[in-house]
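The complex appears here minus one protein chain, its other protein chains still in place.
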Amino acid sequence: MTEAVTEATKSGDVHLLEVESLVKEFGLRRGLAERIARKEVAPHRAVDDVSFTLDRSEILGIAGGSGSGKTTLARCLIRLIEPDGGSVRVDGIDIRAHKGAELRELRRRMQMVFQDPYASLNPRMTIGAALHEAGKVHNRPGSDNEQAFVSRLLGLVQLTDRIAPRKPRELSGGQRQRVSIARALAVDPELIIADEAVSALDVSVQAQLLNLFLDLREELGVAILFISHQLAVIAEVADRIAVMQKGRIVEAGATQEVFAHPKDEYTQALLRAHPHPDPRMRFVS
Amino acid sequence: MSAATVDAGTVARSRRRGIWTRLKRWPTTVKVGVGIIGVLALAALFAPLLAPYGPNEIDPFSLLSSPSGQHLFGTDDTGRDVFSRALYALRLDIVLALLVTYVPLPFAVIVGALAGYLGGWVDTIVSRLADVFIAFPFIVLVIAVVAIVGPGVEGFLIGVPLAAWALYARLARAEMLVVREQPYMLATTALGFSKTRAIFKHGLPNVLRPCLVYSTIDLIGNLILLAGLSYLGFGVQPPTAELGGIIADGQGYLLTAWWIATLPGLVLVLFGVGVGLIGEGISDRGLERGGR
Partner (left out) sequence: MSLLEIESLRIEFPGEEDEQLVAVKGVDLAVEQGEVVGLVGESGSGKSLTCRAVMRMVPEPGAISAGQVRFDGEDVLALGTSKLRDFRAHSVGMIYQNPFGSLNPTMRVGSQIAETLKVNKGMKRDAAKKEALALLDRVGIEDPEHRYRAYPHELSGGMCQRVMIAISTASSPRLMLADEPTTALDVTTQAQILKLLAKMRAEEGMAMLLVSHDFGVVAQACDRVAVMYGGHIVETGPAETIYHEPEHPYTRALLNSVPELDSAGNVQRRAALAGHPPELAEVIPGCVFAPRCEHAKQDCAEVAMKLEPVGPDHASACPVRPYANAGARSVDKGQRVEA
């Protein structure tokens, strides 16, 4: 199964992202009584031995319900949460082995877009200021000319310059998500982790954002790790898919193949439960 | 990349309300409160211009004279115009209260915000320290400091921040614990921003709100505390004009020259009512700016 997720390395080429045996445990706090009785409390593994790879211009979907560990996984990749085991390699360099300036540089290459459009932007900063700050901190080329820099970024996400002096509260949910994506792009990442990035949006706006992700992949060559609990959304964008349950990847492969011939019980259950929008295809009672 | 743009222009009118329209919508209580405070503050600011006499100017021919055209609040036992004294006293009180509330505030808030963001031993130290200071009854602590330092303004200026910092630090810390988990803060880590930038540029401005709201209430508390301390003889010393001090002086004359204690006292009460109305009005509205 690991083979299905881990594409065979072309000779000499290193994967953009290579995750191997990643583990994250949340130790349950032991109460006083348990401590006295020296009771062993098994820690909960939110991410349990997860491995996969991702290459440039690829879109990998991570599917799973609540408690599957997909969000914890995303946060471990950029060390927002510290993993307990395994490795996360960006272009062969293990992000866990570095700190300070090197860590910052590695993080720059993997940016994250979060689910909540309302809380993803600092409510007190104008859009232009937020975008410019990101570029300036990393000394991106062109960041000394604020106006041009911000303008280019807004254009990448199909927004006009009129957005720049505004504050987040003046924008719609879809516009805010575009700004979050623009902020991620400000540092020229090679990989974007979209953690339920379209889940909080209206369906029609969602479709626009999915188009945007496809455009970015095509025009910038950016790879995308697309996390969602909605299988249909993943179907719209992902080349490959990994299905997570209770911290483990239970099935993985080309999206079409996994949907057509699911081998794992959980995947089968997910597909069976999916409500098809065509009334002619109702659940068999 | 296609230059097609999404309708960047359509931003709902209702989202772009100006400050003025928002202010107009505040409940009447707040507006009345602001009005009262505004009048008093202006009076205090222009005290030297408005006061017909100096605060310690003696008119030997009008001792204990009742309010009149010449002396709006009457005169006291040494012939000083009570109205002028009240104005200068108000000015001093306001300035001291502002100093003692807002000078320590930034430090306390920063300490609390750091504790909230960094956690670990920083948080433990700050929290335990704050616990100790909060456990002391506020007034007792201030009086203890005054007792050590001696009568005079210094006791007040040192004692109050010593007792109050912990409250602001705690408020800031609690707010930071929430702000820290917001995606825009997580983004600062993902974007590789330094912790300093995350805390000061992104965290603090969003943490400040509840602290500022609380400070308005705190301000009046401190002003009244100062008046109280001076009344007891521990604060501002005579002959400097101070509202509490004037009241204390006039106490002995309540039956004969009621105006010395009562009228300045009313000024104090008015100030309290004004701030109280503002505080109540603000908390009702919840003051939601930013975010949604």
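General remarks:
Lettered A and B in written order, each chain numbered from 1.
Rule of thumb we're sticking to: a contact is a pair of C-beta atoms (placed from the backbone, for glycine too) under 8 Å apart; a residue touches a chain by one contact, two chains touch by 3 or more.
Here the structure is a predicted model, which is why all the values come from computation and not from measurement.
Checked against the full complex, the candidates A:17, A:50, A:210 or A:227 give a single residue touching the omitted chain, namely A:210. Checked against the full complex, the candidates A:157, A:194, A:233 or A:250 give a single residue touching the omitted chain, namely A:233. In the full complex, chain A touches the omitted chain through residues 59, 65-66, 158, 172-175, 202-208, 210-211, 214-215, 229-233, 235-239, 254-260, 269-283, 285.
One rule holds for everything that comes next: only the chains that are shown with their structure count from here on.
A straight line joining the Cα centres of chain A and chain B is 46 Å long.
On chain B, the positions that touch chain A within their shared complex are 1-6, 8-9, 11, 15-16, 182-184, 186-187, 189-193, 197, 201-202, 205-206, 289-292. Only residues 75, 78, 80, 103-105, 107-108, 110-112, 114-116, 118-125, 133-134, 137-138, 155-156, 158-160, 162-163, 166-171, 174-175, 178, 180, 183-184, 187, 208, 215, 219 of chain A touch chain B when the two sit together in their complex.
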